[in-house]
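Sharing a structure, written as structure tokens. Questions coming.
For this depiction, one protein chain was excluded, whereas all remaining protein chains were kept in their positions.
Showing chain A:
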Amino acid sequence: MAKYLLLKHYRGAPAAVNNVPMDRWTPEEVSAHLRYMQDFADRLEGTGEFVDGQALSPDGMFVRYDGEGRPPVTDGPFAETKDLIAGWMVIDVDSQERAIELAGELSAAPGAGGKPIHEWLEVRPFLTAHHTVTE
């Protein structure tokens, strides 16, 4: 039992196989993609493995502390698609093998031409908050 983050972003990984940007898909292809994502989440809830899934708006900003009594500094957005985090899913599974299997399925979401996108997803284990017996 371990939680994993399946992170969809465009930092560092090679390009997807079916690398056509979403805005050049047909509306039917976009719908099919969204339906696939929803079905995937529903199926994981059915298997008792779904924890959370969110999509993020590409519009964001950078914020930092700017000293006592001053409002935070904001900057950006820096609209570099290569840094964009598009969304994530959190799963709770029995093994790393299962996490990899599910990430593989998620990566098969259909894109242009109704063919799998084959996009790279980053799989990261959560740090657990409990102490296992390790003394």
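Keep in mind that, in the parts below, a residue touches a chain if its C-beta (ideal position, glycine included) is under 8 Å from a C-beta of that chain, and two chains touch if they have at least 3 such contacts; residues count from 1.
The working rule: contacts and distances are computed from a predicted model.
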item: Protein name as given in UniProt for the chain not displayed, "RNA polymerase, sigma subunit, ECF family", "Glutathione import ATP-binding protein GsiA", "Ger(X)C family spore germination protein" or "Trehalose transport system permease protein SugA"; value: "RNA polymerase, sigma subunit, ECF family"
item: Touch with the omitted chain, as defined above, among A:E45, A:D66 or A:E101; value: A:E45
item: For chain A, the residues touching the chain missing from this view; value: 1-3, 44-52, 92-94, 125, 127-135
